[in-house]
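Notes follow the structure.
What you see is the complex with one protein chain gone and the rest in place.
As written, the chains take the letters A, B and C, and residue 1 is the first residue of each chain.
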């Protein structure tokens, strides 16, 4: 019962990386939205493997199919079921992992929790699981754009030790997409690409930081006290594979300022109450305040590497493992599409929740 | 609908800081637990204001009453309703804040979202809201202790720029409680106390970092893909007032290592599979792996300060505000009880969820 | 986790009949509603025991207190906590029931499920549990009235073998309240009162049927496929103590007609699409169609009677029981307030859900 997310715009995802297919059911999507399947496909294309030599060599077209909930190009208000078939599945490539626990992967915990696991490629713990999130997120983004003019972007802020300089107020989708690693700082982007390529050749892997910005978010989203906007965003992001941290606004760095330095002064900007700084990252009291929502997510280096590692097998015997087969040296370049999707899913859910309780 | 937390061990909190009372209803607590109200009270005492000169001067006894769900000292399996009356409420002390938005407080967003607010002391955005969480958390802790031997501790890791050295594997409750600021590193503790006292005198405020460790957590807690243990912990912590970040295990610092450096090697520890390092922070694939669960939370400096600040009033007019009345220069010393409670609530919920699906 | 009802307008009830108090927390109530505590009290007065010689002799004032969520007479949008203290609790009167299972009461199943029970007066299975529902329902009714002009009424349609004739289109609250047993058919009302009085003297009890009508319900409430309006109404009613059946529109009687007889023909009533008959009871496809919502609920005779009964004690020994102490020969006269409350709770929840998904 952990595969559903959202309260009013609710998604349920399903599928293993090497089962028949991967999919999502959206329940609660408002009716009469014009759906363009190409827009959804475009988001999946940003997420899919094999976009460049820097990512996993798995070749998947990830072609989305809509099986319900859309009629004559419009949403019906009934559940929208979408799926992507697993095509380039090579279970045999995982045969050598069948009885071995990859360090820092989900092999051990899945085996312990469930008593068995689909050892073919990570099963439900694979990054392929995010396909359903991205497909649903594309529709969430559309609602936000059409209803509020909200735009959500995410980009690579750091890979390994290379940090980018990005102005979150002005960065564009084009800035992001024009970079091989989806880092809108061209100088950093180039270094990151080299760095990832080196990790690939080394059979090693790299982590990094994704930054997300949402602009034109309506004031008033977020439900105290548990479903604060920052809380739901944190959950959304920390539910992604490989995430190790979430921070909003000033985050961990903000703890060294005093209140008088850290507080965001209000001023009247031509009739609209705004803040001079945005240390709050766009939410106060757990509710959006109309400023940009800015947060960061830490991704650890991918667990599956080719380098030799100490581990144990399923019987507890010591084993030296060097995973062969596919190898994804860095997930960061594919992460922005996923982070944007999750952000949009949180925002649209709260947008609908706020509508519900705002009486005429 | 944002005031309920948990799936099987579910709490609903209610109450404004200056309404009649603050309370919680626990639904889903297993029957036949022996309840000692003093244990619950002891946790509330760790949270309450006025414990030392370093915290807010509000004087509240915060005496808990159990109104239902317990009979002859045992839980009935029915909802447990607990409350604490607001006694030292001084609405008049907040009169000057009635029409002014405190910078980085919830005043503005509550007013915008709800169209009105209880301006007496922060209403629902007050730290008093956490009373219900702490009372419920005391029972969650008891279940974990009795059923699994799990111990959850939290302590101050950093205030302002002062960082403590703490060994999360060995730190004890006594180590924590013997410090005025609840920092188990005596050298740091002393400096922190001075620093907070200075902020109090300055009419300013300080932030910091809380670290949480849970030991003897059963393997297998956490429900992929959305209700991963790290995701639910992140949500729990980011639902607390003033939190700006959450990181587990290596967190943001972990992004600079490579996979071969960051992965936690498995080994056979006398029949039990363990990891040599704990960069994962006790969860892999979103599921507890039996190692200590270690995470950190960033708290910003308290928003309400005595120092003069630029802001606007409810009509958008520029105002210079210096909040008088009570002033809490640093919430960190009172935060451990709250963080422990939220950790226990997440763990016990997942403990029950795992029981449900483990068939004989 | 079974003490919460509703999705957007969500109530959590708590309290045993002889614990300290009985209460409810409403989460999701829209802000800025003007709350008149007397209106809530009036509904509780219709539910409370001791209104006439026909009902239980328990004397409870059932005075409601609002502890949170209301400020300056208006809802804040935060949880509304309300409670009623148990005053006329006489645990000693139940001493003889401590180790005996009353036939058809919840004693046996509670003992088996939970391993213990509050034997003082039925605990959570007591009709007192409905106090929280009625208090919350009073606010739900207000929202429906103010937002949609919806009126919900319930009345006694049958007690024992005495059936009333009532025109659900025209019956008024006054018609209902002017009857001692809350049956708006004066002739039947008189007979029913006699009949209940006889049962009281016999130490026996009677069941009956409540009918509910809701007028001016907006078209479009109800969420296929599981949260159909009729499904949520059925659950609401069957969650009440002593209920044995629910039927809407033509109900069980409707199965003998053919489709051509049973279908409700549509016609154009001066621009509004209406149906000539209302066998559907106001919903089609699980969604309200704008006609009156009419349903009935069967209540079995109260389980606790003074007459001698065969049963067993907690050790399985055969026992002859004649319950003494309080005795309520018929709950029907007090049921309308409860049924109206549950109906209003379902309707207002669906009203908010429909608002959420109706985009501009």
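The rule we apply is simple: a contact is a pair of C-beta atoms (placed from the backbone, for glycine too) under 8 Å apart; a residue touches a chain by one contact, two chains touch by 3 or more.
Just so it is clear, the structure is predicted and the values come from calculations on it, not from any experiment.
The chain we do not see here touches A, B, C in the full complex.
Of the listed residues A:117, A:157 or A:300, the one in contact with the hidden chain in the full complex is A:117.
Screening C:18, C:230 or C:355 for touch with the missing chain picks out C:230.
From the set A:68, A:170 or A:216, the residue in touch with the chain omitted from the display is A:68, counting the whole complex. Interface note for the absent chain: among C:243, C:292 or C:343, the touching residue is C:243.
Within the full complex, the residue among B:12, B:41, B:78 or B:284 touching the omitted chain is B:78.
Although one chain is not displayed, its contacts with chain B can still be listed: residues 8, 28, 30-32, 77-78, 143, 147, 224, 352-353, 355-360. Counting over the whole complex, chain A has residues 1-4, 7-10, 12-16, 19-23, 25, 27-28, 31-32, 65-72, 74, 76-81, 83, 113-118, 123-124 touching the chain that is not drawn.
Although one chain is hidden here, its contacts on chain C can still be listed: residues 1-5, 7, 13, 101, 103-110, 112-113, 124-125, 129, 158, 160-161, 199, 202, 204-209, 219-220, 222-228, 230-239, 241, 243-252, 254-268, 271, 273, 275-276, 279-281, 283-289, 296, 298-305, 307, 309-312, 316-318, 353-354.
In this text, only the chains that are shown with their structure count from here on.
Comparing per-chain C-alpha centres with the mean over every protein C-alpha atom, the closest match is chain B.
Two chains share more touching C-beta pairs than any other pair, namely A-B. Computed from the mean C-alpha positions, the centre of chain A lies at a distance of 46 Å from the centre of chain C. Averaged C-alpha coordinates put the centre of chain A at 26 Å from the centre of chain B. Rounded to a whole number, the gap between the C-alpha centres of chain B and chain C is 39 angstrom. Contact with two or more other chains is made by residues 1-4, 7, 13, 113, 124 of chain B.
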